[in-house]
Structure formats: C-alpha cells, structure tokens
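The structure that follows is given in the form of structure tokens.
Only one protein chain is missing; all other protein chains are in place.
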Amino acid sequence: MERLKIATVWLGGCAGCHMSFLDLDEFLIDLAGKIELVYSPIADVKEYPEGVDVCLIEGAVCNEDNLELIHKIRARTKVLVSFGDCAVTANVPAMRNQLGLDNAESVLQCAYVTNAQYNPVKPKEDGIVPPLLEKVQPVHAVVHVEYFLPGCPPPADRIKALMVQVLEGKTPKLEGTQLKFG
Amino acid sequence: MTLNDLFQIKETELFARKKIVLRCCMAAGCMSSNSKGVKEQLEKAVIDAGLQNDIEVRGVGCMKLCCEGPLVQADPQEALFVKVTEKNAPSILTAIKGGKTDVTQADPHSAFFTKQLSIVLANSGVVDPERIESYITQDGYQALHDVLTEMTPKDVVETMVKSGLRGRGGAGFPTGIKWGTVAKSPGAKKYVICNADEGDPGAFMDRSVLESDPHSVLEGMAIAAYAVGADQGFIYVRAEYPLAIARLQTAIKQAKIMGLLGAGIFETPFHFNVDIRIGAGAFVCGEETALMMSVEGKRGTPRPRPPFPAESGLFGCPTLLNNVETFANVPAIYRNGAEWFANIGTEKSKGTKVFALAGKIKNTGLIEVPMGTPLRTIVEEMGGGAPDGGQIKAVQTGGPSGGCIPAEHLDTPVDYESLGKLGSIMGSGGMIVMDESTRMVDVARFFMEFCMDESCGKCIPCRAGTVQMHNLLEKILQRKATARDLALLEELCDMVRNTSLCGLGQTAPNPTLSTLRFFRNEYEALLQPDAHGPRSTQTETTTK
Amino acid sequence: MAAKTLTIDGKQISAEEGASVLQAASEAGITIPTLCHLEGVYDVGACRLCLIEVKGIPKLLPACTTKVAEGMEVSTDSERLRKYRRMTLELLFAERNHVCAVCVANGHCELQTLAYSLGMDHVRYDYNFPKWGVDTTHRLFGMDHNRCILCARCVRTCWHVEGAGTKNVAGRGSKSKIISDLNQPWGHSESCTECGKCVMSCPTGALFRKGSTVGESERDRTKLEFIVTAREKKQWNA
Partner (left out) sequence: MSVNLTNPEQPPVKPVAEAKHPSGDKRFKILEVHMKKLQFKQDALIEVLHKAQELFGYLEDDVLLFISAKLKLPPSRVYGVATFYHFFTLKPKGEHTCVVCMGTACYVKGADKVVEAVQNQLKIRAGETTTDNKVSLLTARCIGACGIAPAVVYDGTVIPRQTPESAMEQINKWVQS
C-alpha cells in the first residue's frame, strides 16, 4: 500500500500545536511507518509539493505569506485539517482585530518600537516582515477545510485519535471533550 | 349622559350647520404642507367676504389622497381642491360660487375614491377630530349606549365572534375569541390596551385614525372593556406622533367631561378610564409582551408566551390588547350588527382593511378596501400605477415582518391567507410599491438592518442572528459572497425564524426569504464563483 | 399539589403541577442544554438553547418557562434541535471575543462546555471582533465585556438574590451591555455590596474575582440556590 502523503504547516501561531504533535511519542514511530512527511516545519522541504493527501494546518491566516501559502496548499491537497485553535478560531493572533482597521500598524508599532529595547524602528525592507493582513482570519474563512481539531494546543491523544481515523481512511469523528477549545 | 342627550347634541349640531362646509385636512401629512396656514387664510377670506353665516371652515382628519395635500373639500359641491397654498386658498370661495380658480381640483369620483369602502375611515375627513360633538353627530357613542344598556358582556363577545373581525395588527387572530378568553380569565382587575405603536416603516394608518377620529377608538375600547370586565385602559402611542397624542388627550378630556368615560357611563354601573402611555422609539414595543413591559415603565423586552396576556398581562392581570384599527372597527359592528360586517370581505377575512399606499406609485395615501380586493385593483386602478410610466416590480406588505409580492402575483386578493401563501403577511397595512429601479437585495438588507437595530437584545438568535444575516447581505451586495454564503444565509433565516423569542425575530427573515423566493436571480447575479468547493459544515456528533 | 403525567423523550414522567419541563426533565435524569437558566433566580427564556418540541404545537418552546401539562409529549433532542443549538453557540462565539485559550474561565466555562458537548467544532460566520473594554476598577472583581454573553444572570442575581440592583442591561440589541449603576466604573458604584454573587452566577469568564488563578475560578453556584431556597421556604428561623 502506498503511504499517505502528509504535510504540516505553521501559519500565524506559536508552534505549540507542533510541539504537541511531537508529544505523540512512540506513536510517531508507528506513524513514520505509515506516512510520508512531505512538508513540515520539522522537515527540510522548501516548496509545498503537489498531490498531498492530508495537511495539518497550525495557525491563523495573518499575513500575505500565510494567504499565498494557504491557497497553494488548498490547490495541492486533498484533505485540510485545521490544527489547533489558531487555525480553527484565529484565537490569540486575531485579538489584534479588535483594535480596528489600522490594527496591523499599531501591532507593528508596539512590537518593534514601543517595546523595543534596542534600535526601535519598524522593519521596512521587503521580505523581513511579510505585510500583515487587515484582519486575521481562521483558515476556513479563507479556504475550504475538511476537518477541525480544536485545542490550544490539541493534546497529543486528541491528535492521535484524529490521525488514526484519517489513516484508516475514515471521516474522523471527534466527540465531547475532544472538541474543547482552549 | 343619556341617549337623549346624545340626540340633543346631534340635533343642535345639525341645526347650526351652515350651507357650505369647507373641509380642510388637518392631519400630519397635510399639516406638513402648511394646511394650517391654508385653513387660516380660508377663514379670513370667509370673514372678508362676509359669508361667515353661510360657510363653515372645518378642520378635519385625513382625506386620504396624501400626495396631493393640502386638501380642501367643499360640501355639498363635492369639489376636491388639491395642493392648496395660502396664496390661492381664497380663490376657492370663487370656485364654489361657480367662478374660475387657479386651484387644481382632483376628481372625487376617480377610482382612488370610488373603489374604497369606509368603515374605519368613515368619519375621517368628515368630523372635526377636536370636537366630540362632531363625532356624536355621526351617531358616535350610540353603540356604546346600546351595548351597555341592552347587552350582557357575554352577548357582546358573541356578537364580536359572529362578526368575524380579526386583529388588524398583523397576525389576524380572531378578535372575538381573544375577547372571550380575557372575559373568562379570573381576576378582579383587568386591563384593555390599545396598541398604537405603529412601528412598521411605511405604515401610517393608525396615525391617521387617531388624528382623524380618536373617539371611535375610545368608544371601541369602552365596548371591549365592558365585554371583558376591565375598568382601566391604556393607549400606547409612539412619541413620533405628537399630533395623534394631542388629539387623543383632547378626546379623552372631552369624553370624561361628557361622562362617556369615567364612572357610571350612561347611568349604568360600568366605569372605564383611559390613560395614554407614550412610547419612546422602540419598534419591538409593538410586540404585545414588550408593550406591556413598556407600559409598566420598564425596558421593552418581550417574554415567552404562554402565559398569554389574556391570562397574565399588564401587572400580572388579564389584559386585552388590540390595535387601533381593530378598535376603530368596533363601534360600527355594534351599530350595524355582526351580520352586516360578516357580509363584507371574504370567507375567512371579514370587513375592510386600511392600507397606507406609498412608494413608487402615483397616488400615495390612505385607502380602505373590502378584504379580498385584488392587489392589482389597489396598485393599478386606485394607485394609478408607477409614476412616469414606470413598471411596478413588487409590492411590499407587512413591513419588516412581511414580504415582497412580485408583479406577476398582483391578482392575489388581499386577505390573511392569500398573502400568507406568498410568504408575506397582511401586517398592519403598510403597502410599499417598488418599481424596476428597486434592487431587491438592497430592500432585504434595508429591512434586515431595521430588525438588527430594533432587536431588543434579549434572545441570542435575534440579537446575534440579525447581525450575521445583515453581514451576509452586505457581503452579497458588495459582490464578495459566494454560493456558500448564500446557503449560510438561508440556513440562518430558518434558524432565526424558528428559535427567536418574539415576533420581531421570528419574522425578521421574511423580507429576505420572500425576495429569495421571487427574485433569487438578483442574489445569484451578485455572487462570486467559489473556487474552494462547498462550505464546511459542522461535524456531526451525537453527543449531548 | 396535583401531579401531571407527561412523556419526555419517550419516558413516562410524573411532575408536580407548576413545574417547568426543564425541572421535570432534570428530575428524570434528562439533561437539556441551558445557558441563561440558573437555579435560584427566575427564568427568562432568552438563550433559546433549551428549546424543545412539544407534540401538537408547531412552535419550539423553551423548557425553562414551559409548564408541564397532562399528557404532554416532549422531545428534547432531535436532529433539528441539535442543529439550532449548535448555530446558537456559533452566533455567540462570533458575537464577542471569546478566546478560550487566554480566558480565566477556561475549563470552567458553560459556553465552552456546551460548545464541545454539542459538537460545535468551528464557527462558520464571520467573527465580529468588536471592541469592548475590561472594567477592573472594582476592588475585588473585574468585568470583561468581551466575554459577556448577555444572559443577564448577574443582573437577575443582583436584583433578586442580593437585592442591590447594581447591575442592569443598558442599550439594546447587539449594543447591549451589562452596567453598574449609571454605567460608571464598577469600582465607583455606590450600590454594590461587594457580595460577589454576580461573579458566582456568571457562566463565562466575563465576571471574575481579581487575583484568582484559572484553577480557582470554578464557581460554587449551589450557594445561590441554597440561599434562595432557604429564603423562599422560610427554612431559616432566626
């Protein structure tokens, strides 16, 4: 049997969901035998490949790089899973949305100037900080998403429960506390 | 006060009547076009000509053809002068003597008038609303006398049931059954409330009735109070209707002085008082439980029913709540009999209905037609169709709770059931005509914004659901929405309609649903292609 | 008092006359989701989560304000009801800023619990992201309007259990807001008795005790019911 091509990506988030993924411990070994990890922050692949079966997406869509990547992912992937609260609800990254339309500007100001200890200046050059979107969005507000895996981060057993079902080719069904936000 | 006294007043009035009566519209519509000045000029002209013994200049209520105001009608000549100004008013005197005048005249025998059948508006434009004697001259308060002296409360309820009158506030609940329920509810203290919180944008029937013939409402309330055993009434009027409030205050004062309100009316043990409660700009207070909260001086938030107001209403007492037009029908029913009334209209919708005809139509104003009159008769024959040769596209009835009826359904008769079948409602009587230039999605958005702003915020589906439905409609109008947004909108319409606490939320989706039903193409034309397949749906779970 | 016999989800139940369907169901071990209901204060039927189907009545009725009746056939759980309940929760999550991850009530929140137990795994509507403030002017408590769901449990508790009337709802529609006195900072309220019952009554993290950790923010709601029952049934005779 051909191994499932799995990808994981990290958009606007804290990487906590990927940490939790690593907490799968020995199941990671099982997994390694069943899947092929074709793209991930923990794998050294530069370009998101074609023909991916399942992609776990951590993080909200915050900037133009995120936006470009998520459209590419959608076009090249069969099944998208919103992985963790930032992907599902936009969570903490979206708290800047409350600041109104010029929120992106004030966030940059706060991060690079107000709270800077040295050299308080906003990075201007291209490619250093991708332009922030006016509004941070959950992944499904931008592209169609098949499955949702809430949690901040989703505990390892929850990730396992989903992965096992996905590997078996089933529509994953999470219930009760497995769907808990936060 | 006795029946004889009523006759005396009528005779005195008739005896003093002058040969010619110039009826000058003093309702809010014409007043805003300076009918007050017109009346003053007319009075001055009459005195200048030394005709004060022959001509009476009478301020009256609405004469229906509001778009042509200020209106002056001369009796017995039947001449109807329109768009009268202070300047040309005096020349009306010349005209009624057969001379030439530069004042435009309208044909009082045009379809706009001849197709009308006046019960509620019978006195409107005829009586002086600020003089109770004028109402008595039209046999006013005789019905109340007959009811109090010749009928038992049970008879009164039975007559109402037989008449087949249904609530004119919108839902069309049989009035007689409502009266019967309140009458049967145990309780020493009961209330009668008149709902004059006419909140539908585009509706002004109740305002006109209150401004033109306030006593018919008071008489109707008194009859209802006798039937159900109440001794206190409230009229809840919008603050936006200062003239109606002033005329009601005058009417109540006059009725009290004459002993037609207060203790021992017509020398019977029956006593009944009416107080006015002024609203303060909240559409939701048209909903009966919210209205009662407001009368109690609280935030006008509705509460779940049951218990119905008939069992537990104002201050926890059994309460009868009808709207202005319903009460205005009452005196005529007891004057002419239940059979007379039941013979007018259709099998299930009896009597007449007053509509406020407005929007993209030639003749705007008030019309009263028998139930069952086809919409086409109303908008095309009476209303004269769209102005400037335009095409009528739809007719909106029922305001923010109603729907848009497309031109191809204009042959529908107006009655509760037929309008319901088309996804609209009779509503309180606002009828807005729309022409080809009207964008239906924008109309839906307009009404949704209205409901969103007027939602009281108590229940979640209405408070948050109207916001989301409005967002989605905005998104469609901005050409940013896809087919999945439209599906989300439809799903939300269904949910808000079925789960909201009160009528406001339950009917808020109606304008959207009805425009979706008849003008779906207009929505679809605004959609963006969806590159990402169907919208995600909630993962199904069975846990509870 | 007379007993009424009815069926709830096919189960024959007998309940006291005057009891609500919610009470009857709960006594029979049937759970109906609720949010604005709170034992000890009167019901308002506002959250619409406890809507039930009653045979012969076309409209859905709130279980909290619907009285039991003889022969009533109630269904508390159907495909349609589940769907509506999930949508109600989605609307709430989209309305204000409910960020569970950084909330003091994380793990003790009725809104959060309802969301997972009813299977709401994401919100399909656009989040509103409104700008609401946090009032931390009170010596002991704080109020985060971002997390408020306007259930008015605090308002009812303040009025009917404590009797202070400090809290009320101001404004209307989506602009409604829980206020203290004349919409002044809570810390400046003259009428607040600092009893903390509003904090006990709050289903989310909107009202909180200052300086308490997430673990400590579990609320003891039985106290409210206990006080009210004792008062109403005159169990305390000093």
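Some notes on this structure:
Order of writing sets the labels: A, B and C. Residues in every chain begin at 1.
We take it that contacts are C-beta pairs under 8 Å (C-beta built on N, C-alpha and C of every residue); 3 or more make two chains touch, one makes a residue touch a chain.
In this text, all values refer to a predicted model and were calculated from it rather than measured experimentally.
Contacts of the undisplayed chain with the visible chains, over the whole complex, involve B, C.
The chain omitted from view is touched by exactly one of C:K67, C:K83, C:H160 or C:K177, namely C:K177. Listed residues B:F204, B:F270 or B:Y416: the one in touch with the omitted chain is B:F204. Not every partner is drawn; the one left out touches subunit C at residues 131-135, 137, 143, 145, 159, 164-172, 175, 177, 179-185, 187-191. Listed here are the subunit B residues that touch the chain not shown: 28-29, 31-33, 66-67, 69, 198-204, 207, 239-241, 277-283, 294-301, 315, 356, 358-360, 364-366, 396, 399, 430, 432, 434, 438, 443, 446-447, 450, 454, 456.
Here is the rule we go by: only the chains that are shown with their structure count from here on.
For the criterion of most C-beta pairs in contact, the winning chain pair is B-C. Relative to subunit C, the most remote chain by averaged C-alpha coordinates is B. Distance from the subunit B centre to the subunit C centre is 39 Å, each centre being the mean of its Cα atoms.
Averaged C-alpha coordinates put the centre of subunit A at 34 Å from the centre of subunit C. Chain contacts: subunit B has residues 535-536, 539-541, 543 touching two or more partner chains.
Of all residues in subunit A, those touching 2 or more other chains are 140, 145, 148, 174-176, 179, listed in ascending order.
Listed in rising order, the residues of subunit C touching subunit B in the complex are 31, 33, 44-48, 51, 59-62, 65-67, 77, 82-84, 86-88, 91-92, 94-95, 117-122, 124-126, 128, 149-150, 152, 169, 171-176. On subunit B, the positions that touch subunit C within their shared complex are 282, 299, 303-304, 306, 452-461, 463-468, 471, 488, 491-492, 495, 498-501, 535-541, 543-544. Residue ranges on subunit C touching subunit A, taken from their complex, read 93, 97, 99-103, 106-107, 112, 115-117, 119-124, 126-127, 129-132, 146.
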